[in-house]
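A protein chain is absent from this complex, but the other protein chains hold their places.
Per-chain residue numbering starts at 1, and chain names A and B are given in the order in which the chains are listed.
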């Protein structure tokens, strides 16, 4: 390998790496939406009254959360097509959406759950006292209070997802990391293109992070819930 | 006449644009008990917080036992005090807070022992002995190994007093020590302060809303209004014979 930093290479690589940005952003959105929708499944797991079912689902959730998303991605991409009866061949993009989407849905589910739990007990009791139906209880009382405090947390997960998406380059999704790698193998120069990738991430995620922390402060002021900010902090720690 | 142990000289304090103190002059003699009263926002808490070095005056001097608290001499000039100087001068001052501020990760006994052992470098056995003695004095000899979270507000405040007293301060500051307590717990705390006051040797500055208590314990009452001392004197005079209108209307709210 040629061991010197070269600005010429840097500027040659830049447009090439940039070509992958559309895919990276598109995949981020797709994975994120999938996780947002799939997250609902996990939200109510702890409320399932039938113990064995609850128990099995909780362990599945724990299993998904505690094992590497990279391995889950490989499983879907390489192994899923060969699984008898239910196996289907997945293209790289789809397997990334499923793999990362399912992995992070377990975290998103926790965010939803913490939002619901942050609603004061008295609110449930008040809803009962006013004789609301179950549907009314959720749509009129619980959800309007549960959703707003989760918005900054969900915003954080969008940034987290953005930073996890380059994992998909390992199965051939041609995002910015893939492009950098390709450029590297063609020119036998890796440091410049990978530095460009790092810069792109920084330039895109840092302002978003600032935006979200502003949103978070605004939300906290508006709703003035101590529990909420604590849960946000807990959830920030959940994933990188 | 004895030298004052604390002297405030034209002390001003602003928080941003808000002027809290606008020139306070106040002398406190050794063993004197001074109660500071006044409407909220009059700056009475700020007065003792500056003496405890929790708040720095904007201008003016505070002299403690002949030493300038917030300034020190360096090359013949007065410069702002550093941490070392502050520690030297505030060593004789103790304080009890409105919200107790006990250390929640330490037992009651450890709360009392930590400063003598770590700050005054007293040996553990004697610090422990004195701490137990002090806790017994405030009526908590049976709670030594409890944590603060297991105590009532009144008990916490009594621990806080024991913790301050173990340091053998010459000056004790009390910052509205009963205002965070349930009414039925106020009595036990005031009782302890009365006992301490009777023993005599310590100067005490009490910021308080308890007028009857102030009259009982204090040698002098200072009425602070709008950032200045508006009236001061022996309790009976200040509470009954003052002609200061602001003081009258302030006191009126306490007599119902």
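Everything below uses one rule, namely that contacts are C-beta pairs under 8 Å (C-beta built on N, C-alpha and C of every residue); 3 or more make two chains touch, one makes a residue touch a chain.
The definition used in the following text is that contacts and distances are computed from a predicted model.
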Protein name as given in UniProt for the chain not displayed, "Stage V sporulation protein AE", "GLPGLI family protein", "Ectoine/hydroxyectoine ABC transporter permease subunit EhuC" or "Phosphate-specific transport system accessory protein PhoU": "Ectoine/hydroxyectoine ABC transporter permease subunit EhuC"
Touching the absent chain when the full complex is considered, from B:13, B:85 or B:156: B:156
Among B:100, B:223 or B:250, residue touching the chain not depicted: B:100
Interface with the unshown chain - residue positions in subunit A: 1, 3-5, 62-63, 65-72, 74-75, 78-80, 82-84, 87, 162-167, 170, 177, 181, 190-191, 194-195, 197-198, 201-202, 205-206, 209, 233-234, 236-240
Residues from subunit B at the interface with the omitted partner, ascending: 52-54, 83, 87, 90-91, 93-95, 97, 99-105, 114-115, 118-119, 147-149, 156, 160, 163-164, 167, 173
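In this section, only the chains that are shown with their structure count from here on.
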Separation of subunit A from subunit B, taking each centre as the mean of its C-alpha atoms, in whole Å: 53
